[in-house]
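Complex shown without one protein chain; remaining protein chains in place.
So, chain A:
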Amino acid sequence: MRDPGFMVQDQANETAPDPRARDVEVQLTRAGLGFARRLGDRAGGLLFDRLLRILEARHPRAFTALGELPDARLLIDPVDAPAALLLRVGPGLALRVCDRTAEAEATVRGPCARLLDLLEGRIDGDALFFRRELSIEGDTALILALRNTLDGEEMDLFGDVAAAAGPLRHALPVARRNAGRALDLLATARRFAPPPVRWGMAVLERRLIGPRQGA
């Protein structure tokens, strides 16, 4: 209930990157999850081990803190992606792709874009929770510890990975700046492409990203 004595107008405002570039990153994340699931436990596991090592090298303080937590599993479920992630905290820190029904001590669910924003500290977790865009179940203390630890970092998932890949470090900011223009070009190319090519592109997109929940 709004206090009738409150006079100030207000609108939503959150720190956000260029929305077009962010949209591409979200699509890539969803595609990456779908790809990792297709790779299977072993190859997918190696992929996520590598990702964790990259992030650990750039955020040692956070990884030390996560390693000091009691052994527990946290299910991170981007509800509009083809698979979820199981993060094991404690001494055996690990990240794996999994089904969204996987057993865990705590679960965080929300749209992929919001979870990415949360990981990178671009949005306030409490605010997401108040708006019911984020739901949590299970061990609340574990979720809070993870959220507070990650929020203490200046994390940029794609920037961190690009930095580990050498030359990409320089290409990423350029790609982010020009994302809008590149997407417009792609959209134009798709519009003028002959139908078989358009259908092929759509099939490829579905294969990469996987079906959305509820779609």
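Here, contacts are C-beta pairs under 8 Å (C-beta built on N, C-alpha and C of every residue); 3 or more make two chains touch, one makes a residue touch a chain; residues count from 1.
The rule is short, and it goes like this: contacts and distances are computed from a predicted model.
Not shown: a single chain whose UniProt protein name, out of "Amino acid ABC transporter permease", "Ubiquinone biosynthesis protein UbiU", "TatD DNase family protein" or "Putative MnhB-related membrane protein", is "Ubiquinone biosynthesis protein UbiU". In the complete complex, the hidden chain is touched by one of A:Ala43, A:Ala57 or A:Leu144, namely A:Leu144. Here one chain is not drawn; of A:Asp23, A:Glu56 or A:Asp124, the residue touching it is A:Asp124. Within the full complex, the residue among A:Asp49, A:Asp99 or A:Glu154 touching the omitted chain is A:Glu154. Residues of chain A in touch with the missing chain: 1-3, 5-15, 65, 121-127, 129-132, 135-149, 151-154.
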